[in-house]
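Left out: one protein chain. Kept in place: all the others.
What follows is chain A.
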Amino acid sequence: MKQIECHDVCYAYDGEPVLRHVDLAVAQGEAVALTGPNGAGKSTLLRLLNGLIFPERGSYFFEGWEITKKLMAEHKYSKYFHQRLGYVWQNPDVQLFCSSVAEELAFGPAQMGLSAAEIDERVQDALELFGLTRLRDRAPYTLSGGEKKKAALASILTMNPQVWTLDEPLAALDEKTQDWLVEFLQALKAAGKTLIFSTHEDRLLKQLADRQLVLNSQHEISLYGSES
């Protein structure tokens, strides 16, 4: 059994098809790149994998559970699911809602009911790893683009999800931050985390992806790398 499986998934916005007959299987620890032209359905597929929308046809399984509206309405399962699967948005502005960076990083672990000492440890580790220690009391809104991206990634890291879904992780970042981010994603992969990311960047395909999945302008998968 694969960690993530999609069978013949179709989805449409207002009758306009966005995903057509998508078949996908991702094993634990794999790094899969979603590529394709703008509007091909990459972000929609990521939203679907995160249980924010549901297939209109076909089925999506996460660790053997079929993700349906009914299942996600069960609060206990949906909370478990969202802890297992982290989502990093393309625009970090829409992901940061706390009054300081430290609070932002502590939000997830506090939700999970970790002790104060554990939360503090995770926040401190993440701040150091991302080079955000000097910004810990700053409001996320006042950070630069690269710093916001790091804060958004750190806020997911402190929840320690097993699967990371990232929408255009390198978008709007300078060369140095991109290098750093690729290295961070490689470290996640080395730790056995599953990575699914949409990208237009060749370097992510070369340095990180085990497989490339191309969504064409017809919203179908036109190239599907060999499964590991």
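Definition applied: a residue touches a chain if its C-beta (ideal position, glycine included) is under 8 Å from a C-beta of that chain, and two chains touch if they have at least 3 such contacts; residues count from 1.
Definition applied: contacts and distances are computed from a predicted model.
Of the names listed as "Chromate transporter", "Bifunctional protein PyrR", "Ion-translocating oxidoreductase complex subunit B" or "Cobalt/nickel transport system permease protein", the one that matches the UniProt record for the absent chain is "Cobalt/nickel transport system permease protein". Here one chain is not drawn; of A:59, A:160, A:177 or A:216, the residue touching it is A:160. Of the candidate positions A:4, A:49, A:102 or A:188, contact with the unshown chain belongs to A:188. Contact between chain A and the absent chain runs through residues 50, 52, 75-76, 79-80, 82-84, 87, 89, 91, 93-99, 107-108, 110-113, 118, 121-122, 125-126, 129, 141, 155, 157, 159-162, 183-184, 186-188, 191-192.
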